[in-house]
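The complex is shown incomplete by one protein chain, all other protein chains being positioned as in the whole.
Note that the chains are named A and B in the order they appear, and that numbering of residues resets to 1 at the start of each chain.
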Amino acid sequence: MKKKLLSVLLSTAMVAALATGCGSSEEATASTEDTATEAAASEDTAEEAPAASGELIKVGIINNDPNESGYRTANDKDLKAMFTEENGYDASFAYSLKNDEQITAAQKFIQDGVDYLLLSAADTAGWDSVLQDAQDAGVRVILFDRTIDADESLYEASIVSDMDKEGETAVNWLKEQGLSEYKIIHLQGVMGSAAQQGRSGALDAAVASDGWTLVTQQTAEWNAEKAQQIVQSVIDSGESFNVIYAENDDMAKGAVAALDKANISHGVGKDVIVMGFDCNKWALEELLAQNWNYDGQCNPFQASYIDEVIKKLEAGETISEKVIIMDEKGFDAETITQDDVNIYGI
Amino acid sequence: MEDNIVLKMRNIHKIFPGVHALQGVDFTLRKGEIHALMGENGAGKSTLIKVLTGVYGKEEGEIFLDGVEGAVAIHSPQDAQRLGISTVYQEITLCPNLSVAENMFIGRTEGVYQNWKKMNTETDRILKSLDIPAKPTQQLESCSIAVQQMIAIARAVDMDCKVLILDEPTSSLDEQEVAKLFKLMRDLRERGVGIIFVTHFLDQVYEVCDRITVMRDGKLVGEYPIKELPRVQLVSKMLGKELDDLSDIKGEQQEYTKEKGAVPVLEAEGLVSDAGIKPFDFHIDKGEVNGFTGLLGSGRSECVRAIFGADRVLGGAVKMNGKNVKISKPLDAMKNGIAYLPEDRKNDGIIGDLSVRDNIILAQQVLRGFFKPFSKAEANKVADEYIKLLSIKTASKDTPIKSLSGGNQQKVILARWLFTHPEYLILDEPTRGIDVGTKIDIQKLVLKLASEGMSVTFISSELDEMIRTCSRLVVMRDRKVVGELSGADLNQNKVMSTIAGGDK
Partner (left out) sequence: MQTNEAKKSSASSFFMKIVKNQCFIPLATLLLLAVFNLIADPSFFKISLGYNSAGNPVLSGFLITILDSGSELAILAIGMTLVTAATGGQDISVGAAIAISGSVLLRVLCGTNSRPETLQAPIIVAFLVSCVVAMLFGAFNGVLVAYFKIQPMIATLILYTAGRSIAAWINNNELPVISEPSFTYFGEFIPGIPIPTPFFIAVACMIIIGIVLKVTNLKLFTQAVGINESSSRLNGLNPAFIKVLSFVILGLCVAVVGLIKVSRISTINYSVIAKDIEMDAILAVALGGNALSGGKFNMAASIIGAYVIQFLTTTLYKFNVQSDALPAYKAIVVILLVVISAPTVREAFSSMTKKLKVKEVA
């Protein structure tokens, strides 16, 4: 009897844990109404009475799962901080990594009569009809972070990073280093993703034009462990190299773990140049400590851009340039400051 | 080929790793005869049949069939079926989760298209003609084992076969069902079908068969017309020695007399389980052998399962040696010195892939507990001891139990429970599907154990076996205890009339 009771308790507890676990993360698709009121409630609401709820701008935000990466977490935090009642918004969030679930969420937001639909699409295709519905219903659409294959007339603005430019900035920095020879380990992200294509493209071009050597070019699928195994394999085979070009910070970290194990020095003025992307706070700290050399930003802070666009539209202005490219920096270990880490670290 | 011969097997050899299972066996089957294939377990009957039906390949030998030029090649059961050889095996080999009609027609339709309606009406017709109480759309596993068996036979019969093999078809049927089956077999004989009948029931052989082929140790002993082979002769040929007359055992049995004032070893009152039996009372004394008897499905197995805690016990009180005990699961029963050899050897008894040794020590090992395994040496010693004691035929103690013959598997399970040194031993159909020699061994063993003070409950479908072994019979009908017989009442007529009921 005792045992049975225990097992029941156990399973109930587990189910509860699961439920809350899901809730915090995937608060998915259809029923998602994780309104920002929650965030607002925790902050002091007394201050400067917000506009009456009728005057709040109603926005529906469709994003990828914030657990996907540090980038996405920062992105989500930024959006949640911007679209609050104090700032005059009534925001609802929906998260999914799957396109069809995102489309369902969009349809629901349109039915709910949001004023703006903010969208970071999981996939570029398949959005035409639902965006047409939005337009018919008078819902204005703003894309952020990712573009889609749809007619420009269907959305008001698209706020994106230019991955090609990120890659070029990084490769230009690398050229400036003026190494006598370039022997590069290239750790790629998940093949086919926009970030991978942009960041690989720039390097491939430079390899072709400047006669650099690729010691190995492998996808580590954004994964630190895989990156570590790949670099370990190069070290084990005894080939020499002097640059690690990792397309995100995690993979750079994995690579550095392999270097440390083999006592290969890395960082400013050392044997191997380490390059990463995304500007995680911990990664910028590595730069500050001169263990890494370069980190390219992939700006997750689109909220202020979006806010600006909405303000303009509300004021009756038109948006001249639909595609808005965000400023993105590349940090050099020799010039980075603690302030940079605090401001740009995600 | 001679005119009336439908099947001829010549010089068949089959070798398994370490065993020469068939050594040049010949077998001949004529049109319109029922031919008994007899032999002890391990004689090679099942192997011969599996070679004939393409389950096993053969190392040497030829098979000829009526109407086919030259030796036929049978490489798979499909080949055999196409050639008109149909089989009903001892263990039911249908698909329990399909409907009756699907089981009748599975693998027989041509192409992908299936006319369900036609299939169901056709099945209904066949079932009705054979008087089988099942619906075509019913799921097979919801039928009783006996009905499943009959469906398997109906399926084989329906396939227009020249050769019908019945491998122990009657071991899970009760007498009425057997009678029905025999009627069917005789009908088929009239229609010219050759039937190979494998069974352990001597009575049944003499009731329906025309001819007997006897095998022993993988060799052919001989083929005889039934009239020329009296029973005693048959048994002695099967065993390869003169058999002690069965009546010998009777002489060994002593009338059980209860010691005065002795408390029963086990006493149950109003015991009832979730298996659908009515509450029953039961008791057994030290050194007593009693039994549950009744028709198939009367609830005799369910009673002992309730005593052992194998089914969920819903109510009732149990006393062991006068003390109240609570038995809600098998381990409780085992701890109280009860052992139970289950009816369904394959599903409830053996742990197929484990060795003979592990199968023998298992129950005692569970009793000793998780942290006290027997050492390898201890386990080997125990295994050797019981292999010798019960003369278990096995290549070694490391052989997986599933590769032993049925009778030897049963002996291993028996060894398992004897090794727990039980005070009270329950044997549910220990003699089903095993050879004559082993049957007698087990009966003798039961009486010996009882004389040493063990209490034994013995269940068997063979009434004469029960009467010979037990000193008291609990009779069941329709899941209810309807009577108890002992002493002078313990005879076939009295038992049968009690089972049938309505005599008053």
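FYI, contacts are C-beta pairs under 8 Å (C-beta built on N, C-alpha and C of every residue); 3 or more make two chains touch, one makes a residue touch a chain.
Here the structure is a predicted model, which means the values were calculated and not measured.
Screening B:S236, B:N347, B:S391 or B:Q492 against the full complex identifies B:N347 as the residue touching the chain left out. When the whole complex is considered, the residue among A:A91, A:A220 or A:M275 that touches the unshown chain is A:A220. Panel shows chain B; residues 17, 308, 310, 329-331, 334, 340, 342, 347-354, 358, 362-363, 365-367, 369-373, 416 of it touch the chain omitted from the view.
Panel shows chain A; residues 7, 10-11, 14, 17-18, 20-22, 24-26, 65-70, 73, 191, 216, 218-226, 228-230, 232-233, 235-238, 250, 253-254, 257, 259-265, 280-282 of it touch the chain omitted from the view.
Going forward, only the chains that are shown with their structure count from here on.
Measuring from the averaged C-alpha position of chain A to that of chain B gives a distance of 69 Å.
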